[in-house]
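Removed from the display is one protein chain of the complex; every other protein chain stays in position.
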Amino acid sequence: MSANVLDIALTVLLVAAAVWTVSTARMLRSVIGLAATSALLTAILFRLDSPLAAVFELSVCAGLIPAILVSAVGLTARMDDDALARRKRAKLKVFALLPVILAAAAWALVRLNVPLDFALPAAQGPGATVQTTLWNLRQADLVGQIAVLLAAAFGVVVLLKGKSQ
Amino acid sequence: MLDLFILAPLACLILINLPPVGSRRLALPLAMVLAGVQAIAVLCLPYMPRLDGPLTSFFNFGLQITPLGRMLLLAVGLVAFVSLLVGQASLGQDRRLWQFASMMLLAITGMNGAVLVSDLFSLYVFMEVLAVCSFILIAFNRDPLALEGAFKYVILSAVASVLMLGSLSLMLLVAGSTGFAALKAALAAGSASPLLKLAMAGFVCGLFIKGGLAPFHAWLPGAYSSAPAAVSVLLAGVGTKVSGLYALLRLAMDVLPPSAALGQAVMVVGAFSMVVGAVAALVQKDIKRLLAYSSISQMGYVVLAAGCFLADAGSADWRLVAAGELAMAGAIFHLFNHSVFKSLLFVNSAAVERQAGTTDMQLLGGLGSRMPVTGATSVIAALSTAGVPPLAGFWSKLVIILALWQSGMQAYALLAVAVSVATLGYLLLMQRRVFFGRTAPNLQGVREGSEGYVVAELILATVTVLVGLAFPLLMHLGSFLLPANLNL
Partner (left out) sequence: MSPNLLLLAILVPAAAGVLALLMRGRAGAVSGPWALLATAANLGLGIFLFDKQADLNLPWAGFGLQFVLRLYQFSGFIVLATACFGLLVALYSIRFMAGRANRNQFYGWMLLSLAMVNGAVLANHLVVLLFFWEGLLGTLFAMIAIGRPGAWRTATKAFIIIGISDVCMMLGMALAGWQAHTLIISDIHLPLTTSVCTAAFVLLMIGAISKGGSMPFHSWIPDAAVDAPLPFMAFLPASLEKLLGIYWLARISLDLFELTPDAWVSPLMMIVGAATILLAVSMALVQKDYKRLLAYHAISQVGYMVLGIGTAVPLGIVGGLFHMLNNAIYKSGLFLTGGAVEHATGTTDLKQLGGLGRRMPVTFACFFILAASISGVPWTNGFFSKELIYDGALARHWIFYAAALLGSVLTAASFLKLGHAAYLGKPAENSDVKFDQVREAPPSMLLPIVILAAACLVFGLGNALPIDHLIAPAFAGTHFAAAEHGAAEHFAGWPESSMLVLMTCLALAAAIINHLLGAKRAGSGLGAVDHIHHAPGLAQIYDAAGKRYFDPYDIGMALAKVASRILWLIDRLIDGVVAGLTSGTARGAGYAVSAAHTGSYALYVVWSILGAAAVAAYMLMH
């Protein structure tokens, strides 16, 4: 029971953090929100017995790449007060729609009678640690992962270092 | 052997980033050599003995190469080489060149990886590598328009990632693995399950976003037209082809079960892109935007043919199956041809932008006499795009249209012909506005672009002409370009 409550609480927090991230007008808050979302997601993944995915999430999706781009955009255009006010109004409209969309999706899932209960595949063996899984089974992904990190690092250099034009 | 396609660019990347800093000057030449060697190595690949060195036993990437993959690797090598040439001609400072070369090497890693892996999740990871590189490369010059273009791409890529990861999780749930072979078996066994249908639809739609098919294309015109010239060449030539179209074709052949419904849906998207891209291209004022819409339209052909393959593959009538295979052959061939002629057109536009200072067609005119090589190669590329014989584009379109006709989809075939006519229309319009007519007074001093542009243009034009002329030969040789199991 308490586990369920925790799960639901985490999920709600996750959604709230994500909404805040998108809706806040200040760049710094937005980045913090993204990091918070990511941290919550990591926690959920750990709760779901998926340390592998949690590690991935922490490493890549912790907002590094999007943060770079968001700040790059921030470099070029700062919002004035008018724009902020307009944005606030627009934001309300968008989030009023959110529950409607969610409800429609849920209705569609029920109506279309998508079976959500089926046998889960067997979990990987007890010896499957992060290292063995990564090295033995997902070596290619590891390389890809490294490349993504490298690309992100170079992105920082390319986009943020040196004078802005 | 195949590991090298992924490891060599990474090794080069490390090499050019090692101190002393003086080695940075060699960054771009090194990357060019790598790309050139890749193109040649792919051509030699069928004749090389399998070299299982210590590298292969140490790494375990589970790589696989198919005829489609070989063709894409060739296109990646060729277009990356050309893009680096253009980069060298347009970027100037050593520091920027070094940064550009580094990003290009990473992009090559991503593309090669995506082409070679045989696991759906790995495919996704390498597509992300390419995507991250693309974001950064588009915004490379940090001008506001380019940042906006990159940002649109980020947003829609995020949607694509959601769709693909969601579908992946559903597939993993059912198959227990994300390897192509396991997925194929699981999907074939449970093809009636709504959950799997949802998963397939989601993944394919993610690929549509990545490949820029209408109505998922909205990021593409902005990204192509605002990116630096060299990046446009790479993105339009192979970038979106690898991440969207290659994956779609590979899945259609190796993973997805034959399904008329999926095939029909894919064909509708393809036909829609074909028409929307061509119609929008008709009224564009900017060369690069026009070319971007043209890309959308041309990718429509490829997707249409892929859909035809999916729809026909499950048929009991062997003639329909053969027609489907022909369609797939046409799709693969057109993908390659498009890589060549579209990057050529982007190189042309880059040369025009560099020399005349703008890509707005209303301000241009009569450049053909000032820039003879650019003008002539641009005409070749335009004719090839429109499918005028005997250039390469003619044959691939012909194969696609024939296959559609043989599959009993005459309406789609006629639509494809009609769009071809429209393609010729807007490309000739572009030629007329840019290269023919009277030279505007402010353009009197314009000269031909530097050697980088000219060499790039000549290489690509030669390829498109040669492939066109040698097509009958390629057909008979059992062929590098077309799958061997094709019966014509």
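Think of it as A and B in the order they're written, each chain with its own count starting at 1.
As a working rule, contacts are C-beta pairs under 8 Å (C-beta built on N, C-alpha and C of every residue); 3 or more make two chains touch, one makes a residue touch a chain.
The structure displayed is predicted, hence computed values, not measured ones.
Touch with the chain that is not drawn comes from one residue among B:2, B:75, B:138 or B:205, which is B:205. Contact with the undisplayed chain is limited, among B:92, B:215, B:357 or B:445, to B:215. Among B:46, B:194 or B:372, only B:194 touches the chain that is left out of the view. Of the listed residues B:38, B:284 or B:337, the one in contact with the hidden chain in the full complex is B:284.
Across B:12, B:175, B:422 or B:443, the single residue that touches the chain missing here is B:422.
Seen across the whole complex, the unshown chain contacts subunit B at 148, 151-152, 155-156, 159-160, 163, 194, 197-198, 200-202, 204-205, 208-209, 215-216, 218-219, 221-222, 260-262, 264-265, 269, 276, 279-284, 422, 472, 475-476, 488.
Here, only the chains that are shown with their structure count from here on.
Averaged C-alpha coordinates put the centre of subunit A at 29 Å from the centre of subunit B.
Against subunit A, in their complex, subunit B makes its touches with residues 6-7, 10, 13, 59-63, 99, 102-103, 106, 109-110, 113, 117, 119, 121-122, 125-126, 128-129, 132-133, 135-136, 139-144, 147-148, 150-151, 154, 172-177, 193-195, 198. Residue ranges of subunit A in contact with subunit B, taken from their complex: 65-66, 69, 72-73, 75-77, 112-116, 118, 120-122, 136, 138-141, 143-148, 150-152, 154-155, 157-159, 164-165.
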